[in-house]
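Note that one protein chain of the assembly has been removed; the remaining protein chains are unaltered in position.
Per-chain residue numbering starts at 1, and chain names A and B are given in the order in which the chains are listed.
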Amino acid sequence: METASQGRVQQHGIVGMSPGAYARVLIFFLAPAVLVYTLFSVYPLLDTIISSFYSKQNDGSYVYNGVANFVTLLTDPTWSAPFWNAFINNIKFFLIHMLVQNPIGLLLAALLSLPVLRFRTAYRTLIFMPTMLSVVIIGFTWQLILSPLWGIAKMFLQAFGLGFLFGPWLGEESTALITISLISVWQFVGIPMILIYTALLAIPDELIDAATVDGLNQFQAFFHVKLPLIWPTIGLVSVLTFVNNFNAFDLIYAMKGALAGPNFSADIMGTLFYRVFFGNQLQLGDVSMGATIATMMFLIILCGVMIYLFLIQRRLQRYAF
Amino acid sequence: MIKTTLKTLLLAAAASVAMAGAASAGKLTIESWRNDDAAIWKDKIIPAFNKKYPDIQVEFTPTAPKEYNAALNARLEGGTAGDIITCRPFDASLELFNKGHLAALNDLPSMANFSDVAKSAWTTDDGKSTFCVPMASVIHGFIYNKDIFKEVGVEPPKTEEEFFAVLEKLKANGNYTPLVLGTNDQWEAATMGFQNIGPNYWKGEEGRKALIDGSAKLTDKPYVDTLASLAKWAPYLGDGYKAQTYPDSQNLFGLGKGAIYAAGSWDISTFRGQNVNMGAFKAPPPAGASDCYISDHTDIGIGLNAKSGNAEEAKKFLDWVGSEEFANIFANALPGFFPLSNAKVTLSDDVAQEFVNWRGTCKSTIRNSYQILSRGTPNLENEMWNVSAQVINGAMTPDAAAAQLEDGLKKWYAPHQK
Partner (left out) sequence: MRKPVSAFAVHAVLALYTALALFPIILVIMNSFKAKRAIFNTPLTPPMPWNFDPIGYSKVFGDSAIATYYMNSITVTVGTIFLTLLFGAMAAWALTEYKFRWNTALAIFLSIGIMVPIRLGSVSIIQLVSDLNLINTLTALILVYVAQNLPLAVFILSEFIQQIPRDLREAGRCDGLSEYNIFFYIILPLLRPAMATVAVFTMIPVWNDLWFPLLLAPTGGKQTITLGVQQFLGQYITDWNAVLAALSTAIIPVLVLYVIFSRQLIRGLTSGAVK
C-alpha cells in the first residue's frame, strides 16, 4: 500500500500557514466524515466484535470468556453443523454468481460496446432496471411467478412444450438455493454489465483498429485485445460479488423466511446470523453467538478481500489505499 | 469496561451532531404481530376503548409476524418499543420479563377474570408474577368447503380412517385440491399439521407433561405415529405444495379451489372475507382412541413495556383488555380468536362456535414445544418446523424425524439425558 501523496512534496503543512491553522484545515475537512463514520459504523461493529468474546450468564449479565464462543461455533456439532452448512451454501451462492452473473454481464457488456449498435441506450437502460428495485419487491414478484398456484412459470414452459420441466423449485431441497441464486443473478446482472461496459469504453479505439487491420475478426479482437485489458475490472467485479454475496440476506429471508428451508438448504451466513442474533418463533436471540457469527463473517470477507488485494489485483496498488 | 468508556466518549462527541429528537408522550402505541387485524383495531377496538377513556390516544402499530420477535427485541433493547407489547406465549415473553422489559401485572384488577390455566402462558415458573393479560387462544382443526363436500357427496370425517377415505374421494373427483397445506414456510407443516393431529396420539396434556418431565421421549410411538400420519397427506396436497406459501394456501381455499384446509381458527376471518361457504371438523382421532383431544393454544397476551413513559394510561388500557366488554368485541370482531377470560361471550360466527364447542367434547392441550422445551439449542420448535415439512415432502422418514427431534432435545435438556 502506498499513500496517496507519495511522489509529491514530502512535507507536513502548507507553506506560509501556521501549524494551528493547518490543523484547523485538516479538522474542518476530516472531522464530519470521521465522526459520523466512527460513531455509526466502526463503533457498532467494534461493539459487536467485542460482544463475541463475552457470554451471557444465567442472571443476564455478560462475562468475558475469551475465544470460547468461537470454539463452540466451530467444534460443537449443534453449532458447527449449521455454520458449515451455511458457509458451504454461501460458497455455492457465490459460485453461481461468478459462473452465471458475471459471464452474462460480460457478454452483455461486450455486445453493448460494439462500435455500431442501434438502440444501445435503450438496451442498457432496460437491462439495468431490475437492479434499481427493492429486494422485497423482487422476491415477492418471483415468488408469485414461480408459485404453483398462479402458475405463470408453468404456463410459460407449457407454451414451449416444456411443461413437464416445471416443479416446485423453491420448495425442493435440491433446487431452492439454485433458484434463489438465479433470481439474485437476474436482479444484479446490471452491475457487472455496467462496470465492464465502462472499462470496455475506456479502451482506445486505435488498439481495436490496429487489431482489425491485423486481420482479426471481432471475436478475435475481443478475446485477444479487449479481454486482457479488462481483467482488472473483472477482478474488481469478482471481489465486489464476493463481498455482496457473503453479506446477502434479504432475498433468501424474503422468500424462505429465517429458517431458509427446506432443511436449511438455502441457509447462508446472513440468514444464520439473523436467526441466531434475533431469534425465531420460539428461539430467543443470542447476542454473544450472533456476534460470534458476525465476527466470522467479517473474517471470511476480510480473507476474500486480502486474497484479492495481494494475489489477484496488483493494479489496485495504484489506488489511494 | 472499555465498551462503556468508548461509548461515552463517542456519545459526547455525537451530542454536537445530534439534531432534534422524537417525543412521544401521551399516546399509547401497541406493538403486535397481528398485522392482519390492523383494520379491526383501528375501526372497532380502539374506538370502543375511547368511548370509556376519550383522553387516551391509542395507536396500533403491527410488525409482520416474521419480523415481530426480532424487531421487538431490538427495539426493547434500544428502549424504543411501544408502551404496550403483544406477548407471544411462554418462553419468548418470559425472557422479556426476566430481562426487565415487561412489567409485572399482578395488581391489575381484571387479572381476577382469568383462570390459572389461562395465565400459565405468561406467568413465571414459580407462579409468582404474571406479566401479560391473556387475550386469546386459537384452536386447530380442519375447515372444509361445504359446497365441494356436497358436490362430491362426502360428509365431514369423524375418524382418521374416514378422513383418508374422504380425501381419496375428493382426489378421485379431480376438480379440487383435496387438502390445502404448503410446506414452503415450514411452520404450516408443524403447526397446522403436527400440532393439529398430534394431541390425539400423545393424549394431550398427559403426553405434553410426560415430555417435560422426561418420562416420554419424542421417539415414542405416539410421535412417530403422528409423523407417519402426516406423511400420508402428501398425495392429497396441491400441485407443487413444496413451494406453496401460507398466503398461497389461504388463496387456494379462499378461491374455492381446495376442499379441506388444515386450519388454525384464526383463518376463519380470512375466509369470511372471501365468502367461502365453510364448516369445520376437529382433528379426527385414530383407530382405537377412546377420547379426543384438541390443540387449544394460549396464543396471545398483552403486556406493559416496563420502560413506558405512559404506564398509568397503559394500565388502564390493559385493565380494559381484561374486561368482559373487550372479550365480546374481540371474539366477534375476530372470529377464531377465543377470549381466555371467564366472561360470558356469545359468538355470532357459527364456524367459530363450532371450534369452541369441541372444548365441551374433547380435552384441550397446548402445543407441546412451547413450554420449557424450546429453551435450548437446537431449538425444538425450529426442529419441528424442519422435520414436519421434510416428512410431508417425503424427504425424511417418520422414524428419522422423531430421532432428530429427540437427539436435539437430548443435547441440552437434562430430563431427556437419562
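Heads up, the rule we're going with is that a residue touches a chain if its C-beta (ideal position, glycine included) is under 8 Å from a C-beta of that chain, and two chains touch if they have at least 3 such contacts.
Note that this is a predicted model, so its numbers are computed, not measured.
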Task: Contacting the left-out chain in the complete assembly, out of A:67, A:111 or A:210 - done: A:111
Task: Which residue of A:67, A:81, A:136 or A:210 touches the chain not shown here - done: A:136
TODO: Mind listing the chain B residues that contact the chain we can't see here?
DONE: 7, 10-11, 14-15, 17-22, 24, 29, 35-36, 38-39, 59, 61-65, 67, 71, 74-75, 77-80, 82, 247, 250-251, 254-255, 270, 274
Open item on the list: Give me the chain A residues in contact with the hidden chain, please.
Closed with: 1, 3-5, 8-14, 17, 22, 25-26, 28-30, 32-34, 36-37, 39-48, 104, 107-108, 111-112, 114-119, 121-138, 140-142, 144-145, 150-152, 155, 186, 194-195, 197-199, 201-202, 218, 233, 236, 243, 247, 249-250, 273, 277, 287, 294, 297-298, 301-302, 305, 319-321
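Basically, only the chains that are shown with their structure count from here on.
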Open item on the list: Please output the residues of chain A touching chain B within their complex, sorted ascending.
Closed with: 35-36, 38-39, 43, 46-47, 50, 60, 78-79, 143, 146-149, 166-173, 256-259, 261-264, 274, 278-286
Open item on the list: For a test of understanding, state which residues of chain B touch chain A in their complex under the given definition.
Closed with: 2-3, 6-7, 10, 13-14, 17, 66, 69-70, 73-74, 88, 90-92, 95, 98-99, 182-187, 238-245, 248, 251-252, 369-370, 374-375, 377-382, 385-386, 389-390, 393, 395-396, 408, 411-412
